[in-house]
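Removed from the display is one protein chain of the complex; every other protein chain stays in position.
Labels for the chains are A, B and C, by order of writing; each one numbers its residues from 1.
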Amino acid sequence: MSEPKALTGQEVEARLAEIPGWRVHDGRLRRELKFPSFVEAFGFLTSLALVAERMNHHPEIYNVYNRVTLDLVTHDANGISKLDFELAAAANKLSSAASG
Amino acid sequence: MSEPKALTGQEVEARLAEIPGWRVHDGRLRRELKFPSFVEAFGFLTSLALVAERMNHHPEIYNVYNRVTLDLVTHDANGISKLDFELAAAANKLSSAASG
Amino acid sequence: MSEPKALTGQEVEARLAEIPGWRVHDGRLRRELKFPSFVEAFGFLTSLALVAERMNHHPEIYNVYNRVTLDLVTHDANGISKLDFELAAAANKLSSAASG
Partner (left out) sequence: MSEPKALTGQEVEARLAEIPGWRVHDGRLRRELKFPSFVEAFGFLTSLALVAERMNHHPEIYNVYNRVTLDLVTHDANGISKLDFELAAAANKLSSAASG
């Protein structure tokens, strides 16, 4: 994979519309999700883990019971890159069971 | 959990309407599912695994890429029991991403 | 399951020897684990998720790449209970691939 570049703040803001539910928090893309139960939450995390491993780009995951918080950043680029938008879009597509 | 009893063939047939997509195959409840890709198929299997572990009642799983075949039977009852219908119903609820 | 009771601070300290690698942090049991890669880390989390769902007692999970932090507390007991020690012991048993 070619080296990802950090997007500028303006570029990030402009692209947030592509990934509903996500915002910039502490220099990363963040989304908080709530599922019906742990069963759906962890199934979602497993699907996301597969996408992340294929991309070789992994999220920061926080989970307790039916709640999941994801933080995305590209350490090699020292910022948010297009890889983060790609992973965020994949997460949105996989999280149909989530609300909030 | 109280001992599950095998349902009669008539009882099984009568309850199949509760679990669309399932049929009796070789003395067990069977459903074949097809997902958009391995990512969704394995996320589904993980959610199902969690339900199965909670119930202490585990499916027979066959998976290759985006295809999953589930076979359900209650060995202790030497037949299909209400536990199998419960697990089948849970599988249906979790498999919204599947077709076929 | 019967209601779990919070252990006293003294009881918690006395039992920490049962679960090597864990310490009390901010009123909860905490362990930080480091795996060879994401592949082993997430396989471990899936096994732990299954144990947690069976116990109906779920950890707080933080994961990024090969690192996992687990925080255990019993909200219903408003403290650390024997359920947390049980889950911690199960995590230790499942984390043979981890260091640190």
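What we mean here is this: a residue touches a chain if its C-beta (ideal position, glycine included) is under 8 Å from a C-beta of that chain, and two chains touch if they have at least 3 such contacts.
It should be emphasised that the depicted structure is a prediction, and the values quoted were computed from it without experimental measurement.
Only one residue from C:L7, C:L33 or C:V51 touches the chain missing from this view: C:V51. The omitted chain makes contact with just one of the residues A:Q10, A:N56 or A:S99: A:N56. Taking the whole complex into account, chain B touches the unshown chain at residues 38-39, 42, 46, 49, 52-53, 58-65. For chain A, the residues in touch with the chain missing from this view are 46, 49-51, 53-54, 56. For chain C, the list of residues touching the undisplayed chain reads 38-40, 42-44, 46-47, 50-51, 94, 96-97.
Here, only the chains that are shown with their structure count from here on.
Per-chain Cα centroids separate chain A from chain C by 25 Å.
Annotation for chain C: residues touching 2 or more other chains are 46, 49, 53.
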